[in-house]
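These notes concern the structure reproduced below.
Shown here: the complex without one of its protein chains, the others still in place.
Moving on to chain A:
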Amino acid sequence: MSIITIQLGQCGNQVGREVFQAIATDLHSTHGLCSKKENDAYQAASKERFFSEEKTGVPAARAVLVDMEPKVIGQTLSVALRSGSWKYDHQSHFCQKQGSGNNWANGYCIHGPKHKEAIMNLVQKEAEKCDRLSGFLTLLSMAGGTGSGLGAFVIVQNYNSVLTLSHLYQTSDALLVHENDAIHKICAQLMNIKQISFQDVNQVIAHQLGSIFQPAYSSDSAVQYSRSPLGDLMEALVPHPEFKMLGLRNIPQMSENSLAFSTFAWPGLLKHLRQMLIANAKMEEGIDWQVRPPLPGLPLPQKQSPNRTAHFNTSIANLITLRGKDVQTADLGGFRDPALYTSWLSAQEALAIWKTPRAFNKYEKSASLVSNSQCLLKPIDAVVSKAWKMFASKAYVHQYTKFGIEEEDFLDCFSTLEQVIASYSSL
């Protein structure tokens, strides 16, 4: 089945291009380290998912590009074309002359309704190109107006984030949240990049997304690659509509130079990944190894406030994807511990495992974890807290009311997110 990617705003478009680039590179990788038959099946599944065949022979990304200003879309299209291995359909983008100026209300109340029909037509056309459509992957930043540049400073970003998140919470099936600061740290500490560019950050995100959405077998008995990646993801991770915030963890992540001097074994990788999960570390460096799951039989630790530092991260559900050599030998027992999960879902139901012997990207073995857990509680709480402080002073509110977002609307959004925070806190 196919996935249609909707790239929104500066960030969405820049990340989207890197995602397709990462997938195209991986598709044609000669380091698959698996049988030809396996590789062919993987390639076929990946192509169907992300690209449509064009008469010219260059596959076209199943994507719709939307931005309210032309600069980034122009760059995105031309950089993709230059890659030679894939391109965007020259008709599936929509842009205007003037951006939303970091103003969520401008994007939502003005640009949205005005261009809804044109954008939905593009989506429709893209959907008609698919034999079987699994769903939509929408890429955007929370902070901007249309979706602002990643890592850019935006003063009103907390307002925009609150408005974006609360609306997404009501309209999406699941949210994959990337934290800018965490990605920056990965670039600096794991990838060893001295001057981190936007592209570096986007490439890390693209790698993470690619590692989830490239084909994998969704059970040990499966004879073909998963047909409905988004459906399977939902089934594995979102058992309740109140809980749909998903965090991503990958291992290993390192620069190509270090990679040449490293070997990996599944037990080591999975041990780190498990501790990253329970201690809520965003990367394999600086993990707090002191954090342990609560012992069975003992009373649950008291409800902790979301801003405490080190504590055990309770999961609702986890999805682990393993790619590469000897994948069948990997022991995932550490993730089957019931103590990792809430009481209302058994470990059996709460853990999903996808595998493929096909290596991803340049890593001989790699594991990624998508987790529906408390891991995003702290950053979301911080955003709400900062936005609320601003809102209590009525600062910047006039910029939004000007376009039709009233104080009431803000309050609704705040209460939606407070509800989410309260729900996750009480796990």
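Rule of thumb we're sticking to: a residue touches a chain if its C-beta (ideal position, glycine included) is under 8 Å from a C-beta of that chain, and two chains touch if they have at least 3 such contacts; residues count from 1.
Here, contacts and distances are computed from a predicted model.
Per its UniProt entry, the chain excluded from the display bears the name "Tubulin epsilon chain", taken from "Phosphatidylinositol N-acetylglucosaminyltransferase subunit A", "Bardet-Biedl syndrome 7 protein homolog", "Serine/threonine-protein phosphatase 4 regulatory subunit 2" or "Tubulin epsilon chain".
Of the candidate positions A:43, A:228 or A:385, contact with the unshown chain belongs to A:385.
From the set A:58, A:130, A:154 or A:168, the residue in touch with the chain omitted from the display is A:154, counting the whole complex.
When the missing chain is restored to the complex, the residue among A:94, A:198 or A:264 that touches it is A:198. The chain not shown here is touched by just one of A:21, A:39, A:102 or A:280, and that residue is A:102. Although one chain is hidden here, its contacts on chain A can still be listed: residues 10, 14, 69-72, 75, 97-99, 101-103, 145, 149, 151-156, 195-198, 384-386, 388-390, 392-396, 398-399, 411, 414-415, 418-419, 421-422, 426.
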